[in-house]
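Structure, as structure tokens:
A single protein chain has been omitted; all remaining protein chains appear in their positions.
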Amino acid sequence: MMDFLRDYHPLFDFFLLNVGFAFSQQIVLRAGVFSVATVGFAGLGAYCSAIMVKNYGFGEIPALLCSMALGMVVGFLLSLPLARVRGVYQAIATLAFVQIVVALVRHFEGLTGGALGIDRIPRLIDTWQLLAIVGVVVYIIYAIGKSGVGRAFDTVRQDETVGIALGISIRRYHTLAFVLSGAIGGLFGGMQALTVYVIEPGLYGFNSMVTILTFIVVGGRGSVLGPIIGTAVIVALPEISRPLAEYRQMVLGALIVVMINYLPNGLYDSLILLVRQRRAVRLDKQAKEKVNAVACA
Amino acid sequence: MIAQQILNGIISGAVYALFSLGFTLIFGVNKILNLAHGGIFMAGAFIGFYAAASGLPFWAACLLAMVGAGILANLVDLFAFRRLRTSKHGEFGTMIASIGANMVLISIAQQLSNTQDFRFPFDTIPISFFRVAGLRLSTLQVAIVILVGVLLILLVLYLYKTSFGRQVRAVAGNDRASMLLGVNPDKVYFQTFFISGALAGIAGVLIGLLFNSINFLMGDTYLLRGFVIVILGGLGSIPGAVIAGLCLGVFQSLATSYLPSDLTEVIIYSLLFVGLVFRPNGLFGMDTSAIGAVRR
Partner (left out) sequence: MPSLVLDRVSKRFGGIDAVSNVSIEIPESCITGLIGPNGAGKTTVVNLITGMHNLTSGQILLGDIDIGRAPAHETARSGVSRTFQNIRLLAEASVLDNVVAGFHRLESSSLISGIFGFATSLRESRTFRERGRELLARFKMERFVDHPAGCLSYGHQRRVEMMRALAMEPKILLLDEPVAGMNDVEAYELGDIFCELALSGIGLLLIEHNIRFVTKLCEHVHVLDAGKIISSGSPAHVMHDPAVVAAYLGTA
């Protein structure tokens, strides 16, 4: 068992890190904010931690806290100009943000190593610590989901006008979503830097953004398990069969098209909906039978 | 020196504009942000290359690229977007679907090309240079400007002078109302996808000739440029795409000589961001959904 874990721990690390990115992406979508800024937050967090640890000798805790704080601040700053922007325009604006981060990272070569990135970063986070932090984040996402904040997010996502009429400040909750996304994205970016020895700007660009979106599309964006399952499926896919690994992009692309057309809620969320519908139908039937029984008695 | 760069910028800007025309057309009419547009552009370049490499004359390669890319665009619509037309979450869904379609196209091209770079055969188009007013011009550059100009005129004629074109404009304005008036939106969508694909395809061939390189990743770069152009020019606006395309071409040409390339990227994307925040409709755009629940 321990040998198995030891052999597969890079994959498991990869999975855990991506679960974190998936949550960062999911939380904004849940509030109705069409932001793809997660990889930007992750990139900033990663370089922050890497530089702090490698160049200045900080430990992992201050480095990660800084990465998280950086993500939160940048998330907050992003939310300000985007307060009046919606839909695909938000998506494009956050995509622009991602491209700017990548370009800035590549430009300041002295600090970031430019296109080659930073290597020989000490691995200060091991798999168990990563797992623990993911566990904490899962709890936080779950708690938020069940609380008033989660309900407000859901309402705002489905109909802003209703939200306003019920006393929900759209701006406040959108900002909150951005800050949370930034915090999680920054934190996991930092952890990535302290886990994988090497980071480079290509890890935080357009392609990674697409992959993270795929986790959400495949797994589902309304639940806590959805992103976890989506990430698991996509991370595991190339491992399950070699041919799939070679045609990875093609399979992923086709999967995205099929999922969004036939199961737009994702695998897990569609399952939940199905169960709920069946239950509603069953309860309805029971209620009708009760009425009939009384009527015929 | 600067004048030469401006000239070069105008040429590449013209092709940017050609690429963006199809992109903005799909958004204006079908209300889809089609990220597969980059893949179709790249596919057009590939088709044109294979045609030229197998000995066909240049004009035939161009035609084949246009038709092939047009058909490909329709196939993407059929498999990725058709079903989502009536769905509630149309905007998000079609954008995601287009990302998936793009990935499929890119990976097919990757397999076909074995991740190699291609070049058009040397004799595809006779290259000679001449001087005009102290500036250096090649026959290719002239050909590009003429071609883009002609296609633009044809597009405008089609949209404003034919009955098909009227239907397209009607659907762009209000598809429900158009249906009530007897316009068949499916036919309109078919045409707009074909045209957008054809324009992207020929743009691919021209870029492949201009920069002497065709590879399976070329689409993404242009797609990102395309975003900048259609947002700043206005989503759904043809004059916007042309003007913004030319401006971007010129700006990029000048910037690459005087600024580090990454800084150019920062400036371009910052312009995009600022444009989106303050003027999401760009220069000429018509879409009003950008502005959220705002008090009037």
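Letters A and B mark the chains in the order given here, with residues in each chain numbered from 1 onward.
Throughout what follows, contacts are C-beta pairs under 8 Å (C-beta built on N, C-alpha and C of every residue); 3 or more make two chains touch, one makes a residue touch a chain.
Every value quoted in this text rests on a predicted model; they were computed, and no experiment measured them.
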Q: Write down which of A:L80, A:L131 or A:L283 is the residue touching the left-out chain.
A: A:L283
Q: Among A:A152, A:I212 or A:I260, single out the residue that touches the unshown chain.
A: A:A152
Q) Which residue from A:A69, A:A115, A:I144 or A:V258 sits in contact with the chain not drawn here? A) A:I144
Q) Given the full complex, what residues of chain A touch the hidden partner chain? A) 140, 143-144, 146-152, 154-155, 158-159, 161-170, 176, 276-277, 279-280, 283-284, 287
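Definition applied: only the chains that are shown with their structure count from here on.
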Q. CA centre of chain A versus CA centre of chain B: separation in Å?
A. 31
Q) So in the complex, which bits of chain B are touching chain A? A) 33, 79-80, 83-84, 87, 89, 91-93, 95-97, 99-108, 110-111, 220, 224, 227, 231, 260, 262-263, 265-266, 269-270, 272-273, 276-277, 280, 289-294
(Q) Could you list, by residue number, the parts of chain A that touch chain B in their complex? (A) 34, 81-82, 84-89, 91-93, 95-97, 99-100, 102-104, 106-107, 160-161, 164, 170, 206, 210, 213, 217, 247-250, 252-257, 260-262, 264
